[in-house]
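One structure is given below, represented as structure tokens, and several questions about it will come after.
Left out: one protein chain. Kept in place: all the others.
Per-chain numbering from 1; labels A and B assigned in written order.
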Amino acid sequence: MSLLTVNTAEIVKKQFLFKLKANIDAFSSLVWIQLLAILFSLGGVASQGSHSDGLSISIKYFSSDVVIAFTMIWGLVTAITITTRPYRYFDFSFVTNRITSSLSNIIYLFTASVLGGVTAMLAKGLLIIIGYLFLDFQLLDFYSQSFHVRDFMIGTIAAVLYIFFISSIGYFIGTLVQVSRLFIVGIPVLFIGSMFLDGMMQREPMAMKTLQFYFMETSLFIFIVKVFISTALFFAASISMLNRMEVRK
Amino acid sequence: MKVIECTDLTKSYLRKRVLDQLTFSIEENKITGLIGRNGAGKTTLLKIIAGYIKQTSGEMSVFSQKPFNSLLVSAHSIFVDDQMSFPSPLQLHEILDAAGSFYPNWNMPLAKRLFDYFSFDPKHYHNRLSKGKTSTFNSIIGLAARAPLTIFDEPTTGMDAAVRKDFYRALLKDYLAYPRTIILSSHHLEEIEDLLEDVLLLKDGKNHLHVSIEELKEWAIGFKGAEEALMNWTKDTKVYYKNQIGRNTVYAVVKNVFSEQELQQAKAENIEITAVCPSDLCIYLTGETKGGIDDVFVDR
Partner (left out) sequence: MMLSILPVAIIIFIVVIIIAIIMKGKKLVTIKFTYWLLLIYIGVLIISLAAASFVIGNSTKVREIVLEKDIRENRLELEKQLSSGSFEQMDANYLLKQSSFEYHQPSMKMVISGHFTPRIFIEKKEQDDGVIDAYAFSSGLYIDGVNFTEKITPPTFALNNNQFEIYPPDNHEGINISMMKNEFTITQFIGGGASFFEPIEHNESIIYLRLPKSLTIQNEQDSYFLEYVHE
């Protein structure tokens, strides 16, 4: 019997479509998490107050910051989930190798990030409407600025990238845990330990500096490059570890 | 063409050697039965062939490739056992669709007909099936995929006798219609004797015997008679099994190196000659001692 040639890209595509259907639960939890985040946002996501000259002013700010943050956590959890044994094993019931398995996972995570990021940004509209209709938001004063599509686009791209980046971290953490259970304890210990160390040495925590590297970047282009490279590194590291792992032991 | 070539394959877990310098090869388009005791290394071997786990040392070549991480091997093979897992949100009919998308030779009409024959509900979920139903469903997938290398690792676990019969029959019919290389590991050799072409017998992780089913049927012969009489006959050949039946009657299974005349002679000496079915033979061949369970109950 002659062997058919096997096209890696074909397999990755089939796996990706398979995973969209197989992981539909992740999308229902996305909806719930965002609804929960909207609920939490109804009291305002930030506030500012001042008391001067007998005039006491309190400002409440509304935005979908909380929704984006919750979606980032969702991305992390989703990524960790698909590195666990049951999910890795599913691929081996059909046609796969470890590389296609990870590649289709990455494409799936990217798709999920796009969906999560776009819905998170759009959630602002829902927040406004719920407040307006049900919560007596007459106090809500709006900027006379019109809705800038360009700003929204930038925000959405950034949100999607943040979620995708965090999901790559989740994938990496999940992979480490698969390599050795010790990491479940090890990673938090490492994290907290490094903060202690930095505290003792009286310098800014590494974690802070790392966060600033991404959050303080004001050029969208450079931000995209930073996230792209970091995400690629995390995924590459994960793939190389998963590539040697036995399944169905 | 040799689909599987295995040379000095060893797999150790910590100190235990599950596979020990195993060497064999399997030809294209044959049904081979993989037989052995629990723990003989059958499942481990099959998982190495499927590319799920790696050997500790030695060579394993499937379709001339190393199976671990080979997309070629994965695309041309399927591994069926009761542990085959599918994502829980998928209904049974969706799993069939998924299988169809991955396997180029997938035959959906066959899958659907088997599916209906065994009374599956398309909207049911895989993790809700009973043990027997799970094995049946997994086996349907294994059959309909028509993968050039199809591996069944104890596929009939939990199946009732009627379903087992149906499964073997279906396997044979589809194999004849669409030949492929099949490896079937089972504890019920007596049920699949008529199905197999070759038998690979594993003992202690080694290749104990690899012969065709016909050879296996003729491999050994059973002598029953007086102990002294038997002694004569059995001294020149390997004794696989010996058991005391009556006060002076012994039953022994020995390698059949005798000609027709010699056997007639034995009959003349009041020794009963019986054929040894492959199933029993394999039990004797892989037994630890020459006796049987009865020895446990011998009064001490």
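By our rule, a residue touches a chain if its C-beta (ideal position, glycine included) is under 8 Å from a C-beta of that chain, and two chains touch if they have at least 3 such contacts.
The structure presented is a predicted model; accordingly, all values stated were derived computationally and were not measured.
Novice: For a quick check of understanding: of A:44, A:186 or A:205, which residue touches the chain that isn't displayed?
Specialist: A:44
Novice: Could you tell me which of A:64, A:83, A:104 or A:175 touches the chain that is not displayed?
Specialist: Final answer for the missing-chain contact: A:64.
Novice: So which of A:107, A:128, A:179 or A:237 would be touching the chain we can't see?
Specialist: Among A:107, A:128, A:179 or A:237, only A:128 touches the chain that is not shown.
Novice: List the chain A residues touching the unshown chain?
Specialist: The list for chain A reads 24-25, 27-28, 30-31, 34, 44-46, 48, 50, 52-65, 68, 119, 121-126, 128-130, 132-133, 137, 139-147, 151-152, 154-156, 158-159, 162, 215-220, 223.
Keep this in mind: only the chains that are shown with their structure count from here on.
Novice: List the centre-to-centre spacing of chain A and chain B in whole Å, with centres computed as mean CA coordinates.
Specialist: The computed centroid separation for chain A versus chain B comes out at 48 Å.
Novice: Spell out the residues on chain A that touch chain B in their complex, using ranges where they run on.
Specialist: Going through chain A, the ones touching chain B are 1, 3-4, 6, 8, 11, 14, 17-18, 21-25, 86-87, 89-90, 92-100, 243, 246-249.
Novice: How about chain B: which of its residues touch chain A in the complex?
Specialist: 28-29, 47, 50-54, 63, 69-72, 74-76, 79, 83-87, 89-90, 94, 98-99, 101-104, 148, 180
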